[in-house]
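Working notes, beginning with the structure itself.
Taken from a larger complex, these chains appear in their original positions, while the remainder are omitted.
Going by the order they are written in, the chains are A, B and C; count residues from 1 in each one.
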Amino acid sequence: MEVSIGRNRRAFMAYGFDDVALVPGTETVDPDDVDVKLRIGNIELEIPILASAMDAAVDVRLAILMSQLGGLAVLNLEGLQTRYESPDEAIERIVEAPQEDVVKVLQEVYREPIKEELVYERVKAIKSSGARVGVASTPMHAEWLLPIAVRAGADVAVIQSTVTTVRFVSTRRQPLDWKVIREAIDAPLLVGNCVTYDAAIELMRVGADGVLVGVGPGAACTTRQVIGVGVPQVTAIADVAAARDDFFERTGKYVVVIADGGMRTGGDIAKAIAAGADGVMIGSPIASAEEAPGRGYHWGMAAPHPGLPRGTRVKVMRRAPLETILLGPATTDDGTQNLVGALKLSMATCGARNIREMQKVKMVVAPAIQTEGKLLQRQQSIT
Amino acid sequence: MEVSIGRNRRAFMAYGFDDVALVPGTETVDPDDVDVKLRIGNIELEIPILASAMDAAVDVRLAILMSQLGGLAVLNLEGLQTRYESPDEAIERIVEAPQEDVVKVLQEVYREPIKEELVYERVKAIKSSGARVGVASTPMHAEWLLPIAVRAGADVAVIQSTVTTVRFVSTRRQPLDWKVIREAIDAPLLVGNCVTYDAAIELMRVGADGVLVGVGPGAACTTRQVIGVGVPQVTAIADVAAARDDFFERTGKYVVVIADGGMRTGGDIAKAIAAGADGVMIGSPIASAEEAPGRGYHWGMAAPHPGLPRGTRVKVMRRAPLETILLGPATTDDGTQNLVGALKLSMATCGARNIREMQKVKMVVAPAIQTEGKLLQRQQSIT
Amino acid sequence: MEVSIGRNRRAFMAYGFDDVALVPGTETVDPDDVDVKLRIGNIELEIPILASAMDAAVDVRLAILMSQLGGLAVLNLEGLQTRYESPDEAIERIVEAPQEDVVKVLQEVYREPIKEELVYERVKAIKSSGARVGVASTPMHAEWLLPIAVRAGADVAVIQSTVTTVRFVSTRRQPLDWKVIREAIDAPLLVGNCVTYDAAIELMRVGADGVLVGVGPGAACTTRQVIGVGVPQVTAIADVAAARDDFFERTGKYVVVIADGGMRTGGDIAKAIAAGADGVMIGSPIASAEEAPGRGYHWGMAAPHPGLPRGTRVKVMRRAPLETILLGPATTDDGTQNLVGALKLSMATCGARNIREMQKVKMVVAPAIQTEGKLLQRQQSIT
């Protein structure tokens, strides 16, 4: 819905997870019959959940576990794992920095150069356990790092930055050659992030097997505050999903849409799918797993930026084992555990047998705003 | 009002109690002349209020009292009352559990099996006092439990789950046979919950005498957070009321609409009726009665779910005798006491002589959002 | 703007003071040239401000002072001043009651009967000082009390209840005979409260010289919470102002519109006028004057209701002398002092020379909602 926000200036209304809710239909489905598989290129995942390429969420151990539970972890090839032989110490420095020094410590720790041999070794270590793993690089380093990681056995390659477009204009730097990279990588390729129909279509045209959707929504990210850029996820996902459907109709190639960022609960994930996503990539919920490398903390990959840090260290706690978070059974009622169970129950309640059906479920706009009644209710219910 | 929330994706705006307010007309009515009776099948209630089938709200004693005050309590046939000969002990465990263990304790306590003889005995105990009572079962156990309870004298049967649809699709479980259950039960039948026109019409077609409206709004419920599903009550009630009116026009049968959940004050109840409901079902306000079994606490019936608990124990306090809460006189000014008096005054102020007239009263959309002015006002008025 | 809030159910969007802001035009005016006079029948007031008929705001002393400052106080003929020879003691009981007993104490104190002789004496006492005063009664007691007060010299008569309509339907009580009362009272007559075009037009037709607009907005009022009824002031005022203009066009009689309730700052008053009011009636700001009878507290006239209290005692502090509050100079920057100066500056800034021009000033919808940015700003600015 386009509105006028001033003379000669129009803007679309954009909606986030908190702005919408799912509507049950006239049929309900047995949750045990619900199918939530996600296929990326030739890879089929039992559960449609990827772990974000963030250093507090994914290391070798977590990646193996994630694979065993049916999902896919993405290792950040420009993170601590490939900068430090033993990243534990660096993580300890970050985790133990007093709040006022965090940004400075992050900037320091990430100044250490990336080592090619570590890129290779980390992937090898995961693969040797029989697990699947994704690997992520920024566009700037993609031609350098991704081929090494794929050679080491990476199952999925990811090219990711805050905003990635096919066209990059610079008088100083050589833009990424999409044709070269697409040919160099013999694995499904995810690219992102993007938030609009047009940008997504262009990424599909240069050979992406999946696109990551999300600018500004993550818990550990302050992009919207620092540079003002961002589109709430429900609208962004719907727009990119429309691109996927149109691209599929024209070309016969189904490029998956992965919602990335801003999801904290099973309800958020269900809404991401209902908005049109095929799967999701989550950071904070993974970082809050007992097995996560972040030791109860989480930080965004733009947080260590030398000139303009966008994100900081946030406390996410060590809440539960990863299995409990993903597959349950939940021991809390706030939606942060048994994410897959919640997704299945949500789909069952809405009458959706699989992801494609869930993408057509009805939604209402119903902001979860703090109104007086709710505040009073909440206040009254504090034990 | 439908809006676009992204390419090819539309959603209706949905409104809750806090989003609307009632508008007085050109006529006012003497509150003493206002009629608030509710008729469910052949049962006529003096006040249009049902007590929810929740263990913190309804036991034998509360059900008798509720009936004496002119309303109807619904006993949960799958709750503690039918699992334990002496449920007091189980309630004590729940009430005294430290906050961090509540979900686990709830899960444990509700693992005890349901006993048929207790189903019969509890209903008998209420009926032997001359009181009326409703009884509730999930669809899965309806064919087993409801006939026992009706045989024991239950006045109203309720089939209720988070979302109940006529059509349930499963490769593993036999769905409820609506024809069989309708014929097996010789009492008015309420079915729910539902939130849309289409789902409600189908429930009416299989013989429901009333439908329960509400998914996600209750104070002790986190369905919307955990699985993302829910429709704010004003819109849900209006949609289902439209189904009732159309069904009545086509068939001559008037199926009552009972708003269930999310109402805390007299104002909320008045809005539920104005949105189109014939009566309301309330949990928290009943659980906060001095005579309620929950001892000042309340918990949702999805809270003990073994894999995916949706709701927890909330403190509701023991605020006043049930009679004060329902019929007054109020000794507080926050709208939580004398709910019937408030409803009558609301109707009188809006010029409505009875429930049917109240269903046509004008509303405005006027969100009770916390704006700066109100926050300042409130701050300034703290004593 | 009408929107659908569900099938077959439509509602108008309604706006309050916090939802709008005034827009300066292409001309500014010297504040010293701005005329804010208000004429009610044959009475002309220097400033368009009435003090509410509330016991914490108006007694004999305050009424005299209000008149001297150019406004008009309205004495509540059913309040403590006409129930007690020496109301000080009753006020002391209210002011000193512990928070949990306030409602009960209010109910008790207001059980004392109204005395006709006090009605006469209070008005006489005010008039003997040469001051002007208004007097207020509910419709139920209007035929009894207003003639006494007018005989004692009251300049303006007010018939006021939460919602007053010309038509009142009762099988038990005789409704007010509007013809009789209109003929019995030889003074300008204000009637209210109302919030819609139709109700206002009917009040004008039975002879009101002014109508009071406002249901639910006051700081000391919980009508909206308790019975769900209320219309935000900007929309209510605009609707009633349209009735005034149409009535004037048809009959040549200009019935003033007085916005009553919900105004705390000069900005709120300016918006009330811009929405279409000719003047305002305020309670809390008056009750916070050093000379006010409420001793730093305020309570609504529905607060002592025996069955359904709607309002409580709120702390308003003794902030400044009444003169400072109304005419300044202000010593605070929050808009609560120099209300008339603020109104004049607002009109000057918007290019309005008088009240009629201010009623046509442009507004924007610009909710003063607590957004993240503002919260941060505010947080950061706490000294």
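The rule we apply is simple: contacts are C-beta pairs under 8 Å (C-beta built on N, C-alpha and C of every residue); 3 or more make two chains touch, one makes a residue touch a chain.
Keep in mind it's a predicted model, so treat the numbers as computed, not measured.
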Oligomeric state of the whole complex, in copies, if 3 are shown: 4
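Throughout what follows, only the chains that are shown with their structure count from here on.
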Cα-superposition angle relating the copies subunit B and subunit A, to nearest 5°: 90
Nearest-to-centre chain - CA centroid comparison: B
Gap in Å, rounded to a whole number, between the CA centres of subunit B and subunit A: 38
Length of the line joining the C-alpha centres of subunit A and subunit C, rounded to whole Å: 54
Contacts with 2+ other chains: residues of subunit B: 13, 15, 17, 235, 265, 268, 334, 368-370, 374
Complex contacts: residues of subunit B adjacent to subunit C: 1, 13, 15, 17, 20-30, 32-33, 197, 234-239, 241-243, 245, 265-271, 274-276, 328-335, 338, 341-343, 345-346, 349-351, 353, 362-366, 368-377, 380-383
Contact footprint of subunit B on subunit C as seen in their complex: 3-9, 11-19, 99, 103-104, 162-173, 194-196, 198-199, 202, 215-216, 219-220, 222, 224-232, 235, 264-265, 268, 303, 306-317, 334, 367-370, 374
